[in-house]
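All protein chains but one are shown in place.
Letters A and B mark the chains in the order given here, with residues in each chain numbered from 1 onward.
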Amino acid sequence: MASVTYDHVVKRYTADITVVKDFNVEIKDKEFMVLVGPSGCGKSTALRMLAGLEAITEGQIRIGDRVVNNVAAKDRDIAMVFQSYALYPHMSVYDNMAFPLQMQRMKKDEIDKRVKNASRILGLDNFLKRKPRALSGGQRQRVALGRAIVRSPKVFLLDEPLSNLDAKLRGQTRIELQKLHRDLETTFIYVTHDQVEAMTMGDRIAIMNAGILQQVGTPGDIYDHPANLFVAGFIGSPTMNFVPASVQNGTAKASGFEVKLPKPIDAAKGTLGFRPEAVTDRIVDGGTAMEMKVDVVERLGSDQFLYGQVGSDQVTARVDPRLSVQPGDKVRLGLDTRTLHFFDAESEQALL
Amino acid sequence: MSVAAAARTESTALRFSPRWITDRLGGFVLHVAVIGLTVAWVVPTLGLLVTSFRLPADIANSGWWTALAPPYKFTLDNYSQMLQASNLGTGFFNSFMISIPATIIPVTIAAFAAYSFAWMKFPGRDWIFLALVGLLAVPLQLTFIPVTTVFVKLGLTPQHLTSLGLPPFIPLWLAHAGYGLPFSIYLLSNFFRALPSDLFESAEIDGAGTLTVFFRIVLPLSVPALASLVIFQFLWVWNDLLVALIYVGGTASVAPVTVSLVNLVGSYGQNYQLLTAAAFFSMIVPLVVFLSLQRYFVRGILAGSVKG
Partner (left out) sequence: MDFNVLLTDLPTLIGVIIGVPAVLAAYIVGGEYLVRRLPDKARPSVRPWIWVGPALALVTAFLVLPAVGTISTSLQDRKGNFVGLKNFATQLDGFPTGGAWIAIRDNVFWLVFYTLFVLAFGLILAVIFDRVPYEKIVKSLIFMPMAISSVALVVIWKFMYAYQPPGQAQTGTLNFLLNTVFHQDPRTWVQDTTPLLGLIPLNNLALIAAAVWGIVGFSMVILSAALKGIPGDLLEAARVDGAGEITIFRRVIFPLMMPTIVVVGTTLVIFALKAFDVVYAMTNGNYETDVLANRMYKLLYNSNDFPGASAVAVILLLTVIPVLIFNLRQFRAVEARR
């Protein structure tokens, strides 16, 4: 069993610097879990505590049923792929992959078997004798993966492995990683700041901000039902529209429009949230109309986004790509209220 | 070397000094300046080289440059006389006996210490390191009398050691090790510290212990820095005069080549021609080492002040 449990885990450097605060999450065996959040949110620290590279200030981390707080990194049966790959520059690809097994005092033929196996899976057969500096970025990353695979660990830890690759390679590698996860049938814990990677790769996502876990759930869950303002704004591109509004008699009043709330909520003012795809050029029955003065038009071929002012607020709308709009035009847009969110002014929690 | 850096060094179009130098002065004047300065720099050494092949009478009466015009009167006498009559031959051998251990010992010990300063935590580490580097300020003369007094008491003198059948150079090895450590540790620490930390973390996860990391990861990756340090230290010890004089004295059987040379300098007037040959002889080893391993020497200097 290779589940991973973070139980009230805290990482504190000094009295005023707490990098990870009361982190609780249970990662299932064979799951692909993505830890995502902006730089400095504590996700890497959380990963490194699991790896054994950082000491745990409070709480417990369990791999399976085993508490690993005081277990040395090499005895935790985990493997880690670093952002910079951390390949030994003076060793060949073969030796890089063989090194962890040599540390385990494995027999030579067993080592050879495992290295050749991993090399086959990753397509490195022709590069075994080369040194890292003679490899491209993508190849180096595969060697780093290979070094992790040969150990047959219980958990794979990946710390932003795609951030050093160019955009095209990143897309390809994302797909390869997902395939690898399926083939290896092992728990993957993946850290990234890129919400696209999180949404596409994770079975579940854990979003962090400033050391606090914001929400855990499947990509779909998080997209449709963000728990707070931060999650709503972090996931989804272009970003969700946020418009301050006051509530009176079940109606939310924003500066440029009004909308009847589908459910009564217990707040006098807060922030209305709605995704760009909810604001279109079609007025839906039961929806609300608004007028936008367009500032910028973005045509992407398959989509068209309008950025402009509604009342005194900035709003992004997703309209039919065949619509002809110029900057400066005034357009009538319709808001679909079935996917409306409302966030409390103080707690920023979702009330809708 | 990254692709970008390689591209930069290969691009002869992009230069960093002002173009106005070539524009204003013209390519020709630039080359004249460069070659002229270089020639001026080489002249002193050239003078010595030429003089070492001249007869004593000529040396005393005319400038060395006259030998470059006919009649050509050259001789190898100075060299053969120097090798036979003076102690430079023994001195040459002694220099090796001194320099090699006096290089190996500090470099090895510095590597151990530098690894600890760079990658281990212990109380007072930064202060001790600072104090260690601060010792570069200590003029060596300050230390001679106290140390030699203790050495005499402990019987660590060349005469006593020889009578015990041990190499007479032990006090000199230890002294050079002690004197060479501040710089060596400084150089190696800077280099070790610059190694990417995730290499060490990866090794930790892989289960490598301290010794494995040191011998299989840190040392192989530090070959350039170690090579530079070895060359630096070797040349410094080989060219040293003062420390050898103090710890091993001027007796012919134990004197290195620098001491033998300075003994000749004292009696110039009669031995000028020997002096020149001797000086050149003493320069052979450093020049060979330097010319063949110049890359590492330069890299060593750069690692000490600017990372090249």
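As a working rule, contacts are C-beta pairs under 8 Å (C-beta built on N, C-alpha and C of every residue); 3 or more make two chains touch, one makes a residue touch a chain.
Being a predicted model, the structure only gives us computed values, none of them experimental.
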{"item": "Touch partners, limited to displayed chains, of the chain removed from view", "value": "B"}
{"item": "Full-complex contact with the absent chain, from B:L76, B:L164, B:V223 or B:L287", "value": "B:L287"}
{"item": "Selected residue (touches chain absent from view) among B:F53, B:F200 or B:W238", "value": "B:W238"}
{"item": "Residues of subunit B in contact with the chain not shown", "value": "8-9, 11-12, 14-23, 30-31, 33-35, 37-38, 41-45, 47-48, 51, 59-65, 83-84, 89-90, 93, 96-97, 100-101, 104-106, 108-110, 112-113, 115-117, 120-122, 125, 128, 130, 132-139, 141-147, 167, 174-175, 177-179, 181-182, 185, 190, 209-211, 214, 235, 238-242, 253, 258, 261-262, 265, 268, 275-276, 279-280, 282-283, 286-287, 289-291, 294, 297-298, 301-302, 305-308"}
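One rule holds for everything that comes next: only the chains that are shown with their structure count from here on.
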{"item": "Centre-of-Cα separation between subunit B and subunit A, whole angstrom", "value": "55"}
{"item": "Sites on subunit A touched by subunit B in the complex", "value": "51-53, 73-75, 78-80, 82-84, 86, 88-90, 99-100, 103-104, 147"}
{"item": "In the complex, subunit B residues that touch subunit A", "value": "196, 198-199, 201-208, 212, 217, 220-221"}
